[in-house]
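Note that one protein chain of the assembly has been removed; the remaining protein chains are unaltered in position.
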């Protein structure tokens, strides 16, 4: 049963394990927001590149449409993929706030420092993230987007993953004069606190940032504009 | 049966009538390229907004993947939606050139004049097109993006559609000092020649432009880069 | 006495009446955050232009420095001037989040629509706000910055102010295809709800947005980066 | 005698040898377009810097004007200098498509990958090419512009030139995550195929790209806009 | 005979009358700089569009090269065409400061106000000026570029020219919130003072601005960098 006032957190990929791990990690931390977790069972198990993203966006949009037609009384939606795939379409089919973890993380970073470094997984995701950064207007704030070369699904099982990411982050922050580190994949969420302590700079987990943004916008009575670009889809007038 | 050297023209929407109309119009004109037309039967009948686009991108990607696994010997693909939905994903799953009609039309326009006006259908498509224009780096070349307020599916059946578009185009070209007109929807393709004669400026139909671009790139032996962002999708290493 | 967990809301101008009015309006609405209000008694009574802003920034920075040296246990600071004057300096002298109402309002707007209209007071503030918009990377999201020509200190006492602003907002939203309205002065805060109902688009009051942002960032354990540009001021090594 | 349907390929420099070499190389490859080659005998023998470019632009414009007044029935013009010098003026004096090899190469590259590397000859040409890249709106697509430090006129006679360029290209593609290589000088045209095979990324020769673009635009009935910036030069009304 | 310390003022067009008129107007005003005037007798009598500009750039570069080889001891060069045609090439062939009147006028304007309006002659010059504005980085400062539709050579003989320009300027300054007016053609120089008095905003004549800039740079010992892009042209190594 869905509780009024919850936030729907949708992992647009198809990995039930990763979704469960996110739920465990976040329910442990969160004291102010109730969360309900979803995943998209027909999506690829991780989102690495444009075609993964296209599939995930499709299933995410279907799921949000379904939740809306079921009369979800949630405060809003979090899209748990750093590429923010499907966020625009989800905004269109709901009037509640819909926030992607990439957008939330990067915009929050700009309140805390003049430049951020994004640590993503594979190099192929870098151009996708950079295009988002340009679309969000954050080119001047982005010091670098760095790939750890550890695939999403190895983040949990590779025993050296944490150390490698810590080291790469230290090097990049120093080389590019980064002031804030952003974790560029939901699969790194559980390392946020530890990295922040070791690096001595704010480390932003997009999951927490996006949940906080939905709570904040909802709390002050704001919702997605239904004028023009995020208006509900048109009814098609088919010729007979 | 598929002929070697054809171009696969994919209408990512679900309208068989519109696809047939495109085929009729283009086969009539084209003397140098052989074309094979497809549509995406599970897509919305027209693409007006982000969620339509997300669905269409999904079905387009599935179709290109299928054609590739069937061993298509086509020269390349044309994506027949001015929003260029799904083009990036299609580039990822094929090594042949994949060209969207929006991108082709707008880049061709820059060879012919210093500023262009795009005439689209509904206002809700304007922010989508403007985001593409920014991503393609064409802000300085775009004089205006104008909506005719005639939905895609009424373009053929509204008897006043042509006159309205002609008048809106004249006004916009004059007001914004546009030097080239771009038809912002495949459904206007058949008016290209007539509008060009009446307006006295180059009028670009993205269908013809994209077909010409695939032919041109293929003709000089160029194909999509398989390094980094358009590499074939990763094989997922699932934990057991 | 200061309560732990409060947010310090600083009006950088010198108007006690405006500050009281803000406090009345916000304490009425806010259910989740405790607020403590301040004003800068040596600042100009309103901030309209660069020299007003320079004075206000100075007094704001002094006040934040004082609160910090008094050991404030607040969650963070809100700077209640839409020009975001002094925000960078305040970030430097505190490690808590410091959020200006202009930055918060405009960044929140980007989660809700593809374009916003800012309604400010005097035309002379427009270039200041536009420069901030450029610095925040929001040029592509800003449909227009409009001046009502009603000075800050007349917002409360001009009986026609509300109607004039409503009408100007309607016109601008329609003309520039704005999807979200932003109130470009703390003195319009109390109209947010009414305007939102009448206009049918999200209307953002920077006061509420900035308070929500401080609460959100603080709630997930994020604070201002003390590396590089917002590091505490240097101790000067004076030659003897 | 001039054949209808040819493309006029103009080398704006004064080197008959380089022009002959281009003709040999391209006539060998081209199966779909007939080409007529020209050079500008009063131009500098190579174009390296602004004053070379200014002279070449002048002679190019004179030559196009002459060909037009001779009633050339060509499909259009290719300007065979990667700096695209004189292209705007040539567009003004003809209504046929006029395409520079730099513009064609770089715009074609954007259809094939998200980032390109340009390999030019001397460092002094880099700022010229970068300015063009900015004017064409391609900053976000350009990973790097690299100088081989081999002057144009040594490309053919320096036995180590090919190896040096191959090595520099490999390093730059890897370091800057380039997905496409662009040959930044017509004098490297004949290496396109070999480099493409050895590097494993698309390698674009602007000569082939520009010829293909003229053919493509001409084939779909498009010509230079004669409204506003590329209108034929004004008749001067001299005071008597 | 050339006096040491003069500034060479070169009108790149071929109009001796216009050059004489500039000389009369400026020698009357100037109290601090000695000027020597030149024109380019083989250039078009006015510069309106790209091909005029290409010719003028050529003759300008030849003239500066000649003056340099004659051992000119001038402080520097002013290029008296608002399109700044040939300025880059002239910088290459001299080590003295070379300043175009467009660049000088627009950069000086940014010291005096947050936005400027440029009043040029014909609409066809607008895209050329806008491209320069983009290259100089002044997009954010440019409120508008307006054409008076009075050709250069009619500025002096059209009795209504002044009134028309005054009226167009007033309208544009008000509509676009311009704070400074820039005269976009050397032929309007003599109206600077009168327009400034009547309009109540700074009015900048590029001739005076460029002369002042050459004097200023020369006065503090600065000259054109001879490293990289403005290095003297290469000696060509011709194969034998």
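Labels for the chains are A, B, C, D and E, by order of writing; each one numbers its residues from 1.
By definition in this document, contacts are C-beta pairs under 8 Å (C-beta built on N, C-alpha and C of every residue); 3 or more make two chains touch, one makes a residue touch a chain.
Just so we're clear, the structure is a prediction, and the values are computed from it rather than from any experiment.
Asker: Please identify which of the visible chains the hidden chain touches across the whole complex.
Answerer: A, C, D, E
Asker: Tell me which residue among C:17, C:149 or C:163 touches the hidden chain in the full complex.
Answerer: C:17
Asker: Out of E:7, E:35, E:64 or E:212, which residue would touch the omitted chain in the full complex?
Answerer: Missing-chain contact among the listed residues: E:212.
Asker: If the hidden chain were put back, which of E:38, E:124, E:141 or E:190 would touch it?
Answerer: E:141
Asker: So that we can see where the missing chain sits, which residues of subunit C does it touch?
Answerer: The list for subunit C reads 17, 44-46, 48-55, 57-58, 61, 65, 86, 88-89, 91-93, 122-124, 126-128, 131, 134-135, 151, 153-154, 156-157, 228-231, 233-234, 236-239.
Asker: Contact with the hidden chain only, please: which subunit E residues?
Answerer: With respect to the unshown chain, the touching residues of subunit E are 29, 32, 97, 99, 103, 107-108, 110-115, 135-141, 173, 177-180, 193, 196, 200-202, 204-205, 208-209, 212-213, 215-217, 219-230.
Asker: List every residue of subunit D that touches the chain not included in the displayed model.
Answerer: Output for subunit D: 123, 126-127, 130-131, 134.
Everything that follows uses one rule, which is that only the chains that are shown with their structure count from here on.
Asker: If you average the Cα atoms of subunit B and of subunit D to get two centres, how far apart are those centres in Å?
Answerer: Their C-alpha centroids are separated by 27 Å.
Asker: Quick check: how many Å separate the C-alpha centres of subunit C and subunit E?
Answerer: Going by mean C-alpha positions, subunit C sits 43 Å from subunit E.
Asker: Residues touching two or more other chains, restricted to subunit A: which are they?
Answerer: Subunit A, residues with two or more chain partners: 123, 126-127, 131, 134-135, 228-230.
Asker: Using the touch rule from the top of the page, what pairs of chains touch, sorted by label?
Answerer: A-B, A-C, A-D, B-C, B-D, B-E, C-E, D-E
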